[in-house]
Structure formats: structure tokens, C-alpha cells
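Would you mind keeping the following structure in view while I ask a few things?
A protein chain is absent from this complex, but the other protein chains hold their places.
Chains here go by letter, A, B and C, matching the order in which they are written, and residues are numbered from 1 within each.
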Amino acid sequence: MAELNIDIAGLKLKNPVMTASGTFGYGAEFDDFYDISTLGGFVVKGTTLHPRQGNAYPRMAETPSGMLNAVGLQNGGVKYFADHIYPGLLKYNTHILVNVSGSTVEEYIACAELINELEHISGIELNISCPNVKEGGMAFGTSCPAAVAVVNAVRKVYDKHLMVKLSPNVTDIAEIARAVEASGADSISLINTILAMAIHAESRKPVLSTITGGLSGPAIKPIALRMVWQVYHAVKVPVVGMGGIMNATDAIEFFLAGSSAIQIGTANFIDPLVAKQIISGIDDYLERHKFNSIKDLIGCLQL
Amino acid sequence: MAELNIDIAGLKLKNPVMTASGTFGYGAEFDDFYDISTLGGFVVKGTTLHPRQGNAYPRMAETPSGMLNAVGLQNGGVKYFADHIYPGLLKYNTHILVNVSGSTVEEYIACAELINELEHISGIELNISCPNVKEGGMAFGTSCPAAVAVVNAVRKVYDKHLMVKLSPNVTDIAEIARAVEASGADSISLINTILAMAIHAESRKPVLSTITGGLSGPAIKPIALRMVWQVYHAVKVPVVGMGGIMNATDAIEFFLAGSSAIQIGTANFIDPLVAKQIISGIDDYLERHKFNSIKDLIGCLQL
Amino acid sequence: MKKTVQNLQVISNRRLNKDHALLELKSDVILEGIVPGQFANILVDKTKNVFLRRPFSIYQVDYKCNTIFILVKNIGEGTKCLSNCRPGEILSVIFPLGRGFSMPEKKSKVLLVGGGVGIAPLLLLANILHDDHHLVEILIGARSTDDLVELNEYARFGTVHTTTEDGTHGTKGFVTNHALFGHDLITFDRIFTCGPESMMKAVARLARLNHVACEVSLENTMACGYGVCLCCVTETTKGHRCVCTDGPVFDIKQLKWQN
Partner (left out) sequence: MKKTVQNLQVISNRRLNKDHALLELKSDVILEGIVPGQFANILVDKTKNVFLRRPFSIYQVDYKCNTIFILVKNIGEGTKCLSNCRPGEILSVIFPLGRGFSMPEKKSKVLLVGGGVGIAPLLLLANILHDDHHLVEILIGARSTDDLVELNEYARFGTVHTTTEDGTHGTKGFVTNHALFGHDLITFDRIFTCGPESMMKAVARLARLNHVACEVSLENTMACGYGVCLCCVTETTKGHRCVCTDGPVFDIKQLKWQN
């Protein structure tokens, strides 16, 4: 066994494999499949101050090596989360982050304040990149001043790990990353889904009720890798990479590009056991290539 | 037979199917396969003022439902094109556009001036979006002032059809499209490849000699469709859509999103006959759905 | 039974007619207590054009041979690929998923109404209801006689009635045109139905009018099949609910089907 543990700006993960918000429910859905306490951590669903019904059906479209979603942050609101979901999370012995979204800076603040009270939650993943809500969401992640405003504000009220999740729908991801770092992010995760669209030729209608949605899955992996690489070279805080990771080989690519940890998203839908398999696949790779620790891979792309 | 002809701001195509720059050589490579005069048109390789050797090998990486390329505009220069390639193009009875790139506005101008002399060339596709050259290229397509400068300058010296090809690597594609339209573009084509990266996990090296390259193929289709849809609603000039079109169904989706014509790129590599098959597939669709003309589809997505 | 991801071996693949195939898949894990109406989410890996798994009802279970059966109607790339799979091939299957039909507590007279490939979840249901000594009537609707498959199987567990749109088998018309939907409908304690949405809505409407309890099994596009993506929602009286976990079987009282 190589050393898989990694310290992400104080967040001590037993291994660098997390699962991504919106693709892992609240964890309990996996109890039948495996013990998710074996994960480095997981990020629960996008949570907002107020409950949200999400968008109308259809919310999903299959695309070549990927999918679009337009879930639109369906969730019971942060209060419901704290009262009804949080108690069930106490049994998991791993780091749990809450993915937080909002339409206004005030909503982000109020949501973060409540989560600050929840002892067993290790951090917030600040979602400034959701393409599936009309107001706010992605808008915060596509302009530096807006990103700075929301990260600054949440940093003031939130004491624990603050991971900020970037939107890929930008001209210059490095610029946003630097702005977010300067505003107090402990780490940066990327990428969220890419704004995209599917059309049903026979009916001549958009497949999604919202016309556009967010693209995820292997199709976006090369774009995600490029952005992780750019951000890794732009900031000093740890980078958590994701986008189309389906297996351990993909994961290794993200470490080499500069990720200190990774998140598995869409792949969970195709194989609920994938995160567990990726952990052991990473270990195999390290053994086979005679590395002592995952740290030996991070950003170690040979040019 | 439904009516397939379409007028793109004066460019009268016998059908809306063109092939994309960099994926169709100079046309002659297809002579063994089919009579390419049956195409609505084709765009020859990226051409620059001076000859270019292109980037070092490896220039290609396969990715999920797509590929990266980093060819880097290998070409003999516009003078070589005019003297040695152009004569061979005279035999084709279809619209031929030359894709023009440059590192400075002056290079674009000089290149366009020379092409303006070539009678059998129907237009220029101005490439302000190539991610594979160090200087210029994509930089012109990712900022409005730069795009305006180059389009304005070329418009002054070029009399025939000026199609401007946009980069998808931007926060707001509609904004760039409007700027390009205002600067005198006759039509807008999109999307060029998306900046991306591939890593070989076993060797821990980038797959491409240039580290990053341009992603094309079905993987990017949902992103391309979204951008075509956005640009169609932002400008009045005709839009020529491309990005991952593999078959007639994909093509129909692009018409519905607002393309007046389409270009086939990467699909040519997988099936050299694909453009021909897409033309007949579009015809079949129109017949089956009882449309008289391709014009009945353009932008007709039902919301 | 707990939901699991298993590699099942294709034991046989029987072509029933031009577009239906019946797969028998063997498990290495002891199968137990699969509820009729539950489904399996199958990975289709022998084609470029399918990315997500495809959901299929569990058609029948052979606890002795430890196999499950899947009835596949070929309508697109994924179903085509599955209906061409060969004995010996391995399929990755997540099952059993979802909430199935609820079993009547007292001895009941029940009507099962299936349309098209919507008959799939009704065989196991008929089987279990029959074994539990309920009185089972089965009504199967199709476009034409060529589209009717496996009627003999259903007949083992109850009386089978049919309707076809072209009148080539049974009553001509839709299922709701069948005499069973006449004034005797009230003699049924419960209706279970699965098929095209328009059919299920028509059945639900008549059930409601006649105050007969009714459960419907919904179809939907799914990304995960086990409740984590929230893509498969349907509008219920309690807001958006996932078809894959809160369903696919819903009591019509839970749904917002008003007419």
C-alpha cells in the first residue's frame, strides 16, 4: 500500500478520492453498495437557503460520452438539510462537504452561517458555477468581481474549509482562480458542468425543459484537464479536479495535471462502485510505478 | 427531392453541407472517394501569409468521442497556395473558401489581399479562433476589440464573402458574434475546437508536443449546439454551425438551432463519404417530415 | 433484496418476434424476494452510441436456476444492442431497483392492464398474485396481433384478454374499449397498469371514476436509476419525486393526473 492520504489546506483526507455534488445524493443511497466511509470525502447535493423544486422534467439528455442535466438545485433548503439530513450523516467516518448555491450574496451568507454550526461537516464547496438556475449561480463564477464578492462574504462567516468550485464557461479560468484565491478560498475545485444543449431532431424540440443544461462525463475530460493544469499553475492553494473521471487512469491524469484530490461525478451513475475501484486503482498505479505517495504525482507532468 | 439550396448572404450554396477547414485537405484527397462538387462548398486548410511547418509530432490524441489536434496551421503559405494549389481547385464546381489565419492584423490583410485575386475562391473564412499557434490565432477571437480590429481590417481589403469563424473558448460568445457582425462579417461560422489537453498516465507525459490542443468531434456537439443557438439569437447574419456533426440527425439539430449551413469536420476522418451521406440524409428528413425546403428548418426549434 | 451491481451471464436470448427478445441472465449471488415492478439498470457496452445504463423491468425470476428474465423491445441503439447479445456474454446489471407494486392484503380480484412492452412488469406480478390466490384478469393491448408476445405465459396465471388497434386479435380498439372497462369494472379491488402514458392516463381516469384502486408503473429517462441524480422526477402531490426510487410504481392518488 502506497500512501494515499493527502492534506488539502488542513482538510486531511485518507485518500484523494471524493465524490461530486449532485451525483452522490446524501451518501445513504450507496449504503447497499459499499461502505462510503472508505472515501476520502464526499460532497452532498447543492444546497440553497430556501427549498427548491428544481426544474421541470425532462432534466436529462444523453450525449456522446456524456450527459446534460438541468436539475436546477432541487433541495429542501439548508434548514431541512440541518434538521433531517445531517443527523443521518453522522455515521460516516469521512469528510463531508456541503455544496452551497445562492441567487444573491446574502443567500450564500445565510446558508454558510447555518452550515458553520454543523460540527460533522468539514467544509463548504461554494458553487459559483451552476449553469442550471436562472438567477445567480453561474453568473458569480463568470466574472471576477462577482466571484470576489461572494467568496469574500462567505469567508467572513465560515470558519472551516472553504472550497470554491469554478465554472468552466469562461475565457480565462486562471484569472478567476487567482481572484478566488485572493478572496480567501482554501482550495479550488473544478470543473462544474459546461453549458450545452441537446435537440431532438424528430420532434424538433429541445430535449431539456430548460433548453440548455450542463454537460458532464468523459466528453469534457480533456477540457477539464486543461483547466486544472491552467489553474494549478495560476494559484498556490490546492486544486481538486473533476470532469469525466471514469477510472483510475483518468484520475492519475488529473493528479499529474495538478489536482491534489479528485471528485467523481457522472461515473457514479454508470457504476456505483466506481469511486471504491478508483481508490484501489490509484494504489495499484503507485505500486507499479514505485511511488511511495500520491503526493509524488501531483502536478508532476513531465514536459 | 426537397429544396436544399440556400443563400448565405449572397453565397448561393446548392445544399447546406460544407466541409470544415483542416479536415478536408485541399479536396483532392477525396477524389478517389466521391465527386466533391456535389457539396454545398468546402473550406480549405488554414492558410497563412508565410509558410508554416506546424507543430512537432505528436499532434493528435484520441479522447472520449473526440480527438485533440495540434497541427498548428502547417501550410505552404498563401503564395504557395495561389501558385500550386489553386489551379487544381478550378475543376471543382462548388464554392471554395479559404480559411485564413495570422499572427498580426497585417498578416491577415496581406493574406486576404492575395486571395481576393483568386476568382474561383468564393470567400474567406477568417479564423480568429485557432488554439494551436502561439502568437495571435485564438487571441483575436477571445476579445471583442481584437476581433473587431482584424475583421474591420480584412473587410476593407476583401470584396467577396467574409465568413468569420469564432472561438468557443469565451465566456460570452454572443458578445463576440455581435462585435464581428458590426465589423462587417457576411456570415459567422462556429465553433472552432475547444482548448483541451490529454495526458498519458503511464509515461506521465502530455500526449501532444504542445501540451494543449483543440478538441473536436461528437464530444463537443452539445456545446456547439448551445453556442450556435446563442449566436443565432444574437445576430442577423447567417450562421454556419459545426462541431461534432457525424450524421444527418446531428445536422438537423444544427439547422434547428439556427444554422443556415453546416460544416463537417472530424467526421471526415472516420468516414470520408460522410458529407455526401449527410446531404442525402437531410433530404430524407425533409421528405419524411414533409418540408419543402431546408429553409423551413433553420432556427425552427419548437419551444 | 439489497440493490447490487452484478455481472450476469446471458444464458439465452430468444427472439420472440421482429422486435422483441427475451433474455435470461444468471446471477452468482442467491436471488431473493424481488418485488414485481422493480427494475434492473443494464450497461450496454458494445456500442459507441450509448453512454448511460438502460432500465428494464424484471420480467420473471427463476429462483431455482437463479436467473432473471428481461423482455426487450428494440426501439433504439441500446435495446438493439441488447437484443443482439449472445449466450455467454456478460452484462453489468444493477438490480433490483425501485418500488414495485403493492400486494393486496386480503384475497382480491385484480385487473392487470398492459400496453406494448408495458406488459413486462406484469408477468411476475401475475405470477405472485396467482400464487397468493388472488383472482387475476389480464388485459393486454397492442397495435396488431404481430405485436402480442408471450400470451401463453400470462395465461398460466390468470385469464388473458386482448385488444388490438387493428382488430386482428381480441377486441378492436384500445384497452379501455374492452368490456372489462364496462360496468363490471367496479367488481375489481385493484388495477395495476403499465404502458404508454396516454393509455395509463385513460385507465387511471376510469379507475378513479369507478373508485377502483389503481397503481401505475411510469417510464422515464434515467441517468442513475437509484436516486442520486434527481433527473427522473415526476410531478406528485408532494412535489417532484424520483421515478427510480419513489416509483416506478405510483398509486394514482399520488400523481397529478387530473382527467
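Going forward, a residue touches a chain if its C-beta (ideal position, glycine included) is under 8 Å from a C-beta of that chain, and two chains touch if they have at least 3 such contacts.
Note that the coordinates shown come from a computational prediction; the quantities given were computed from them, not determined experimentally.
Hidden chain, full complex: it touches shown chains B, C.
Checked against the full complex, the one of B:Val71, B:Ile128, B:Val151 or B:Ile279 touching the unshown chain is B:Val71. Among B:Glu175, B:Asp271 or B:Asp296, only B:Asp271 touches the chain left out of the display. Residue B:Met60 is the one among B:Met60, B:Leu118, B:Cys144 or B:Ala174 that touches the chain missing from this view. Taking the complete complex into account, residues 45-48, 50-51 of subunit C touch the chain not shown. Seen from subunit B, the chain kept out of the figure touches residues 22-25, 29-30, 32-33, 45, 53-54, 57-67, 69, 71, 74, 217, 266, 268-273.
One rule holds in what follows: only the chains that are shown with their structure count from here on.
Chains that touch both subunit B and subunit C are the following: A. Distance from subunit B peaks, on a Cα-centroid basis, for C. Looking at contacts between chains, the pair that accounts for the most C-beta pairs is A-B. Subunit B and subunit C have CA centres that are 47 Å apart. Inter-chain spacing, taken between the CA centroids of subunit A and subunit B, is 34 Å.
Mean C-alpha positions place subunit A and subunit C at a centre distance of 36 Å. Counting partners per residue, subunit C has 48 as the residues that reach two or more other chains. Touching two or more other chains at once are residues 61, 63-66, 217 of subunit A.
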